Every structure is written in C-alpha cells, then in structure tokens.
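The complex appears here without one of its protein chains, the remainder shown in place.
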Amino acid sequence: MAKQDYSLSPKIDQVGILDRVARITARSIKNESKMQGLMMALNMIDLTTLEGADTDEKVKQLCYKAVHLHDSIPNLPTTAAVCVYPNFVKTAVKALKGSNVKVASVATAFPSGHSSREIKLMDTKIAVDNGAHEVDMVISRGKFHSGEYNFVHDEIAAIKEACGKARLKVILETGELGTFDKVRRASDIAMDAGADFIKTSTGKIKPAATLPVTLVMLEAIKDHYYNTGRMVGMKPAGGISNSKLALQYLIMVKETLGGQWLTNEWFRFGASSLANDVLMQIAKQNSGNYQSKDYFSID
Amino acid sequence: MAKKNKKEITLDLSSDWGLAPAPESTSHIKLKKKYDLFIGGKFVKPKSGKYFDTINPATEEVLAQIAEADDKDVDLAVKSARKAYDNVWSKLSGKERGKYIYRIARLIQERAREFSVIESLDGGKTIRESRDIDIPLAAAHFFYHAGWADKLEYAFPNRKPEALGVVGQITPWNFPMLMIAWKIAPALATGNTVVLKPAETTSLTALKLAELFQDAGLPDGVVNIVTGHGTTGSHIVNHPDVNKVAFTGSTGVGKIIMKAIAGTNKKSTMELGGKAANIIMEDAPLDQAVEGVINGIFFNQGHVCCAGSRLYIQESVYPIVMRKLKDRMQALVVGDPMDKNTDIGAINSKKQLDTIKNYIKLGKAEGAEMYQPKCNLPKKGYWVPPTLFTNVAQSSTIAKEEIFGPVLAIQTFRTIDEVINKANNTPYGLSAGVWSDKGSKVFNLTSQMKAGVVWANTYNKFDPTSPFGGYKESGHGREGGMQGLEAYLKFD
Partner (left out) sequence: MERLEILKTYKIYIGGAFPRTESGRYYAPFVNKTPIGNICLSSRKDVRNAVVAARSAQSGWAGKSAANRSQILYRIAEILEGRRAQFQSELELQGSSKANATKEINATIDRLIYFAGWCDKVTQVFGSVNPVASSHFNFSTQEPTGVVGIIAPEDSSLLGLVSFIAPVIASGNTCVVLASENMPLCSITFAEVLATSDVPGGVVNILTGNTKELLEHFGKHMDVNAIFYGRSSDDEIKKLQTLAIDNLKRIKIKSEGDYLNDKWENPYLILDFMEVKTTWHPIEAISATGSVY
C-alpha cells in the first residue's frame, strides 16, 4: 500500500475551533444530567501517578483509592484505570486484583520518547509481560517535527504489535506540536498506525490537555471512523482538575462523536486530582451543601 | 439510491444525556401590563387609546399590551424631537453628548440580564444568543459611538460635518435591541434627535430602553419611541419635519419607503434583505467551515438578513461536507428559547412561520430534496427544525428568494469562476462567506464578491467598529464603523 502523505492531513482553523469550543462551554448541565455526567466522569478517570518519587507504597495507596473512591457515598463507580511507570505495573496489578480497574503503564522512554527502537519495544514488553492492560506510549516528536512521518507511523505500529492484547494509547504531547494542523496530522498518523486511543499529553509539558486540542483530535477520530469503520478512543490528560471542565469534555464528546463514545472503553481522563473534585460535586448534589476538601482523601 | 455493499457507518449524535432542562430564571423580570408611547421623555397614552398584544412566540401567551401610535402621536413625537434638537441637543458640545451615550452604554451593561431575558421572551430568540450576542453588542455599539461624538471631524478630512436634525428610524424584529442600538447610537453621537418605531412583534426592549433613557437623564425628547404597525412607520416616513429615514427590514418595505420620500430632501439609509452565498472550497478547513455554515444559517432561527442561505460546496468535498453538516445538525437543540442549551428558538411570529413553511413546501414542490434532523418540537409556539435542501438549482425559488428562516439551499460547483458567477447572480449584495486555507484564493474570492460584508473562514461576526450594509438591492448606507457615521451627517 502506498504510504499516506500526512502533510495533506485536513487543515484546521484555530479561531474556528475556539468558536466551536465556546458553543460547547456555553452548555449548561443541570440536575440528573449533571449527576449522570459526574458518575460517567469518575468512571473514565485514569488515576495517575508519574513522578520520580513514586514508590510501591504510593502506588498501592492510589490503587486503593481507584476502587474505593469515597465509600460514604453508595454506588460509586471505580475509576477506569490506574496509570503508572512500567516498574510499578506488578504492584498495581496485585493491588487491583478482583476489581475492574485496569492497569495502564506509560512506556517508550516516557516522557521525552528519546531512545532507541529496541529500548522502546523492551519497555513496552516489560509492561505488558507484567500484566499491564493498557500501554500509554509517547510519539517521537523530534522525528515528527523533522517531517519523518513514516518513521513516527512505523514506530507506533511496532509498539502496537509489541502490545499484543494490551490496548495502546498514543500520546501526541500536543503542547510540543505547536499548531492544530500538526495535532491533526499526528492524530492521523497514530490512528493509521493502529492506536486504540489517542491521548493529548504526558502531563509533563504545558499546555497539557485543552478543550480546543481535544476537539481537533475528536474530529480526527470521527473522520477516521467514517473512513475505516474503526472506533478509536480519546484521552485528554493533564490540566483537567475540576468537574465543570470534565463535563464540558463529555459534552464535546457527545456532540462530536455521540453516545457510543461515552464509556470508559472509548474515553478517558488522565488526571490525578479530578476525582476528588467530582466527588465533592456529587456530594453537593446529594446533600445540597458545598463541600470541603478536608472530607475527601487525597491518595 | 445505490445499493450499499458495506454496513453503513453512522454516529448516534442524538443521545439524550446532557439535555436536562436548564431554564434561565425569569422571576426577576418586571413587565407592566400596558406600555405607552415614549414622547418628550415621558410615557404618554396614545391619542387613539388603542393597544395591541405582544406575545411570547414560544408559548403564544400575551406578555403585555403595546400602544398603537397614530399620525397625531407621531406628530407629537417629531415635534418633541425637533424641540429637543433646537433647544438642547444641538447646543451641547460633542463631548457632553458623548457622556450621555457612555452613560447609556453602562446602564445597558448593568441591566444586561434583564434585557436579554425580555428579548428572548418577546422575540423567541435563544437566551444564549440574547445573553452572549445581542445585548453585549448593543452596549458595545453605544460605547463605540459615544467616543465619536467629539471626534467627528477626524472621520471626514477637510470637511465640516453637521447633524441632520430629526431622524426617523424603523427597526426590525430579528435583533430588536441590537438594531435599535445600531440606529440610535450613531444618530445621537452625530448630534441628531430621534423618533424610533420598533417592530410591532418586539417592542418590549425598546420600551425598557426608554425607561433606561429616563434613568440616564437623557434630555427629554432626544429619543422618542412610538410603537405600532406599518402605518405608524409610514407616519414617520411621511412627516415633513423628519430629515432622514433609517430603515432596516425587507427590501419590499424599503422600496415603499424610498417611494414615499422620493422628491423630498430626506436622506435615507436602507438595510434590506439578502441571500448570501457561503462558499466552501475543497481546501477549506472543513470542520470549521461546517460550523460556519451552521452559524451562518441557523443563527437566530435564520432570521438574519446576512444569513448564509445559499451554500456552495466544491464537488470534490461535497459528500464529506454533507456528512459533517448532517452530523452537526443532529447536535442542535431546538425548543424553549429560555433554556440555556437551546440552539434554535421560536420563529418570531405566526406570519413568519407561515412564510417559512410555504418556502419549504415550494422547495419540495420544485423537486429539491429536504433534510431535517429528528427533533422534538414543543406542542405550542412557532417552530421550524433546521432544514437543508439539496438538488437545488440556481433558478430554484428557495435559492433566489430570502426565506428569513432556518432553511439552507445547497448547490455544488466545480471551478472558482463558476462559483463567483453563481454567488453574484442575485439582486442582493449584503454579505458572503468564503472558506479556503489558501490566502491568495481567499483574497480573490473576497474581492470578487459583490457584497458589503464578506466573511472569510468565519461567518456572522459583528462588531461596532466594523461597517455593515449592502450592495445592490440589499440597501444603501453603512451602519457601524467610521464609514457608518456619514449616514447621519450633512456637509456644506
């Protein structure tokens, strides 16, 4: 098959994107819709710890939180997954045994992506062999900026193969791409190479996820779906720390891709502090009182 | 239709989640049962004693009664405008005039929510638009023009601008408050006094504005508001002591007014109809173009003179644009204008509803293919779902005549020459839209469009600094911007 010329990816008008986002953020989500949305959001969170200071104990605490978000509120969902470095996958798998919470591991020389193909493949294999259900890889932004789109494509394809049954999330690190045109191009490359999810950010670079960048990626997913019939998931990550914003993301998904994508199989939030804000909102909806952080554990 | 070999790929964009009602509160709104005429700074009863109902087109409930001004009332209004002009307004320095206008702008901002709620109740437009667009822009128009009051000579090098005197203004029902701002703000800034007639279906914000003028301490008679139907308007137009007539509305009524003032010395500004072409080239940013098409035709229920009501899609991207357009339309919420999530509100009046329905019927009868997304329309009130027509020709009625509703006529084209010819092939010339990622192509298209406002890679944007108005039968004169001042001035 002839290689795709990714420089021909659709063009994006940034001001137009912002106009569309303004329409979405003007949506008002009330009452039962809000409650449903908040529950959905909790269930879509990839509870994340990706720090140099991570330890087995820290990861275990996080896993506990993923399953027991706030036990005083009945019928809460779990988060979708916990997301850790490869060397903590074993710990997380053990801690989450018996739950539905998936273990996601970053890989491929996260977060810079600067390493050899061998190391990246090995990184992925170790994560998968240790039981990771999902792999969050980073693309080679340097190669991408140099215009070596085929290199980027083939690397993703190789990692996808190494993932086996694990689902592959491809982090574009949109904060380093610079324009929406390039975000769109990178999205197209990742999806063509077999990504199960495309993801905005590592969380290490600002700006991380934003609504506009997510809209560009969702529209890429839509076009890919129409062209191939294959659904691809979306994961904005970093910078999503409150419920209102989370609901705006969900409205954007609903209006761009529709109800099929509104499950944690196809949409995730990469976040560490979002869960508590959502929980506080749920508690407020239930009790009518505004909440204090003191009552919500910070694992 | 051709047989489909593979399973059709579709998206379900109509999922119900997120659509719990989110109504704007109306409890803080105080409306009187009856509204009188605003003449000489006071509310006065109409000489005839006649009133008519103004209704909420979303519920068909009566909101208030509005006075019907006759020739005697209009005469009184013109006289008080003349008196205010001679004795007060023309004697003020530009700087002092400007300060009154600034004050009006501020008061509108302070009462923005009240004005937007009333606008939506009375006119059927969505609260999202009245809150985010109409009222803030109205305030912005007063702010912008306030600053011109003492700087007019900078807009007309080597010339001495002077006020005209008393200007008669007749405004439409599609943007009641905003169009009043477009009319009154420049008239006052240039030193004129005003007799204004708002559209009969949407008088309430004009009358609330009259209350605001009282609170602003605007000298009595500087602005007079006479409500009523077309005959009231004709009394203004025909009044011998009116120096200028400014009208926004249909081309048909505009021509009647032009006829009435032919041979008099009255100046005029006419902002009339349109049938704008919105052109999508194959290299356009398609998702944003589709959003622009949506905004171009469904903004304010399509009750927009500059609506992008003729869509031209380059053939090579026709299927993909149609798919995106239909998907996007599924996510549009039609219904209660007071719900913050509503995208398309109520049609302004029963009369307009009938007009639109007739055009839809005609479109079908002429062989065009109609598409409307599924929507649950309320039982009461006046509604039209967003509507597309394909299989349309340049000669189809729905591609030629202004429908003034959420109805889009779609055609394809192959070359840039072809689309320029088709786009300009209309007696109208108010606005146009072009979509392409290539700068040189954009400027070719924008300069070829015979239209007063051309939006490139955007649509339906408005700003007080940006002159608005049409070529050809879309009217003459401009409103807004430096170039808009000329319409309210004379020069020796």
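Order as written gives the chain letters A and B; numbering starts at 1 within each chain.
The criterion applied here is as follows: a contact is a pair of C-beta atoms (placed from the backbone, for glycine too) under 8 Å apart; a residue touches a chain by one contact, two chains touch by 3 or more.
Keep in mind it's a predicted model, so treat the numbers as computed, not measured.
Colleague: With the missing chain put back, one of B:R159, B:K364 or B:R414 would touch it. Which one?
Modeller: Reading the full complex, the residue touching the unseen chain is B:R159.
Colleague: Which of these, B:K32, B:K91, B:K259 or B:R414, touches the one chain of the complex that we don't see?
Modeller: Among B:K32, B:K91, B:K259 or B:R414, only B:K259 touches the chain that is not shown.
Colleague: Taking the entire complex into account, which one of A:P10, A:P212 or A:P236 touches the absent chain?
Modeller: A:P212
Colleague: By the contact definition given up top, give the residues of chain B that touch the hidden chain.
Modeller: Interface residues of chain B facing the absent chain: 140, 157-159, 251, 254-255, 258-259, 261-263, 270, 272, 427, 442, 446-447, 449, 451-458, 461, 463, 465-469, 471-473, 475-476, 478, 481-483, 491.
Colleague: For chain A, which residues touch the unseen chain?
Modeller: 13-16, 18, 175, 178-180, 206-207, 210, 212-213
We adopt the following convention: only the chains that are shown with their structure count from here on.
Colleague: Using the touch definition from the top, list the residues of chain B that touch chain A in their complex.
Modeller: 6-7, 9, 11-15, 17-22, 128, 132, 283-289, 291-292, 295, 323, 327, 331, 340-341, 437, 457-458
Colleague: In their complex, what parts of chain A are in touch with chain B?
Modeller: 10-13, 15-17, 19-20, 26-34, 36-37, 40, 219, 222, 225-226, 229, 250-251, 254-255, 257-260, 262
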